[in-house]
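As you look at this complex, bear in mind that one protein chain is not there, while each of the others sits in place.
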């Protein structure tokens, strides 16, 4: 317990968390501090490329341990299953209509790559080993939750969507962030240590600093979202107690599922912690876009405020050290 | 004297100054070389974050020497007082109408953060110590000058502005660059050396290179401004001899005030030089925006061309080495 | 021969080439992966500044060997002459009308700076010396081809263009990329080793990584171009066998001319390889813009798809190792 | 100078629908359109801004389409297919164009 | 397809005034507006361009507002409060909209 608290305090006072807090505070205080859209996208492309590449290099170093395929399968299954859990929880805790609940469920089944990146950075800083292929698992977990949510909707609401399922699936799988993550992973795998040496000064040294600025931007966006939710009716339901509770409970349940699965897979302590983070986190880049296409009736403000305004900071500040501590106990790292 | 000249020559041939000169030459020659707005903003966010953070770390290393509060107070007082000096000088030297003179005065009471950043970089390159909290002083000096100028206007012109003073003040203090500078300063202070180690490769190593590109962009913008002022009547008055003289005299007077104040505060030679730079430089990011809101009748071309086209290059090329030499003599560094 | 194949294989599996391939594959598969325009421009500004600067520093280190002026003259002559070769080849191999053929010829007489940058990076990685002033030669070769093509058109089609030649020439010579390249070269030359030390961490260490991301973006743009050419009639002629053949033959002929010239100039093996690359590559930034102004009747899709979709990848993957091998044999490096 | 009657259709629609809309426009044989970026706005679903955003969700684009009056009806029916279920506004103004042969 | 008369109000105004203008629009119960970025222009106060700029000063935005004709007068009065003292131009065109219930 003491260790967790120290870790949490240490985490809390890292430049990364403080940058996020700065962004959130600035937005809530109505400062006009902001990042241009192009700069935010540029930073996210950099982070995806770097994290994918480093994961691939790590696989080329340590080999696959036969674990990649099993981990991918489990990851896909978790991403497909968690929306049902989330949906049930939402119906129990909140008055959200079916469509909105399904949309939120899709966000929570999928993953937040920035939470994953931050957790990897914390592990690296503490010298804790984690399987490089977890990056590929992260990529694999982006999409299945979307299909589960759509299936849920069509079961409950009837086949309302005129949208062509095949086109949508294709679009989800070829989503820019999935393609870049998987592509960079493969490049890292193929070029290995030697490739890394060539571009290390770009993808490793400045990584944490870029992550700080990106988290600052995330804080600004999250803070603006919370402010808007408070002001207008639009996403107002988000701040209802039941919804807030979901935003904190769901990551804990997800993390528990991830812990069990990671343990069953025989992952390292670091790997288990990362799988917990993936299950605990909620998408706010790929899934929101997919939901706008497939479920336009769902109110986007609800999912986004929950994912980015509640669950993201919760995971960042308390979740990551907690999951790491649990993984350590579980695996005895 | 010899030392000043060597320093000036050395300064003149640094990649930073040459980058600025390249940009100015390209713009005056009507080259289409240009930076996208988003890239320019991204670089400025980076520079603000890095300089703020490093200032904070330096405070956490060296302690405050009890000096921060005194320096902040003096900085605020200087920023509030200098507009009156500038206004008087403008009325004496130029035919500018009251509103334009007040607007220019606000720019010169406030500070140019890039000039400050460049000066810090020169000091660092020469291994000259300077108080880390000067960054906080810089942030504190951004806004007071605006209020002085508005007070001047309302005294002379009567209370014409329908603009709500409270809202304006709030907006000025929560200006993005102030918030980022102060926020990064606090983050650096809290995380200290350890935090710095984490993100050093991002905020220290590439800093000077980014500054070169940013100065190149500043040169392009300044050159375009000068060309426009020459062509059209819009800012044509800028190139009148009296106005030009102000653009060079005012920084010298400001620097003198800064030198006296820095000496009274007991700052190090580096600290005195930086306070001189702050007093000598004129804002071209925060104040122009505030003036458009509060004094829309003032012609923005005049202030901008003076601050960016005359005073900025003057400080960059001659001012910084001169102020440093004076500070050295004064403090015996 | 064996050495070439090893080199080609090694080249093929570098992070740079794989990044380009990833971009191309993503675009052909219709992924929505994309870089904001501002980020792409920002990366290209960085690359131009860094490569120019490093070239200048290299000249200040190694001196000019009396070679710069001769190399510049030869470069200008090659750039002016190659469009005639290209034009003849196009008329022989393809059914393109005169205007389109002239436009394509201008692209191939000029140079692709990214191909040049990639080749320099390959040389540096293998520790092969090359004359620093080749960067200046690259800049000098951007424009003459445009004038040759316009002269060709006015000979064959009569003086149709109402466009003022002087204004156009001025605009071409003051093109942003030429100005930045030459300016950074001069800055590097003037500040030398000492200047380099100041900004090395920015312009050298992360260089290759940025190049990877930029090549990824080039791959995306090239892939989108190829897809568009396949779909619509617009640039459909590009995929005719004769046109494709030109896209591969012309770089080989250009490289041969470059090899002869480089040998005559007495360049090092690395220098010869770079001159071959310059002659073999086709412009897709400066010339397309100039052609839109001067030859609006020419179909831009043809030149762009050829230069970026065929010749650029050919040079990147096969050309560079081949030219390097030839240069080695020729000079006995 | 000779001008010709035309309609200017302006469609503000969610950015994620861009590809679907333009494919429908092409299927409806619309000869041309231009896409303008949009940086923010407000409507019944609240305020939004693109600042600092990474996801394509939560952004809009403006599609401007100049067409001959006789083609308007077909265009609107096409557009309506997409706009119907999605956030967006469509406006049609009378205008005149140079070079009618292009439309 | 059923269309309804409306007005398209286009306001080119200094970027620094964005928040003030949109707050007034909301106070005037305007149901929606869209903000387009502007990259440059020229007027009595000379040429300007956003290239390489950091400060928000010296830039403009275009605010497009589709409203029912009967609400025009109130909107214009509101807008005039801001535009009056500041750089900017306001134009109003007749247009038709789909889905009138939205305006």
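To keep things simple, chains are lettered A, B, C, D and E as they appear, and every chain counts its residues starting from 1.
Going forward, a residue touches a chain if its C-beta (ideal position, glycine included) is under 8 Å from a C-beta of that chain, and two chains touch if they have at least 3 such contacts.
Keep in mind that what you see is a predicted model, and the values were worked out from it rather than measured.
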Given C:40, C:101 or C:182, the one touching the chain that is not displayed:
C:40
From the listed residues C:122, C:211 or C:228, report the one that touches the chain absent from this view.
C:228
Mind listing the chain C residues that contact the chain we can't see here?
34-37, 40-41, 44, 162, 217, 220-221, 224, 228, 232, 234-235, 284-286, 288-289, 291-293, 296-297, 299-301, 304
Just checking the interface: what residues of chain E touch the absent partner chain?
10, 12, 36-44, 47, 60, 62, 73, 76-77, 80, 83, 89-94
Applying the definition given at the start, please give the residues of chain D touching the unseen chain.
1, 3, 6, 8, 22, 25-26, 31-37, 61, 64, 66, 93-99, 102
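Keep in mind that, in the parts below, only the chains that are shown with their structure count from here on.
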Could you say what rotation angle superposes chain A on its sequence twin chain B, using C-alpha positions and rounding to the nearest 5°?
120
Chain centres computed over CA atoms; the one at greatest distance from chain B is chain D
Whole-Å gap between the CA centroids of chain B and chain C:
41
Identify all positions of chain C at which a residue touches two or more other chains, and write them in rising order.
32, 36-39, 42, 205-206
Residues of chain E that contact two or more other chains, please.
56
Hey, which chains are touching each other here?
A-B, A-C, A-D, B-C, B-E, D-E
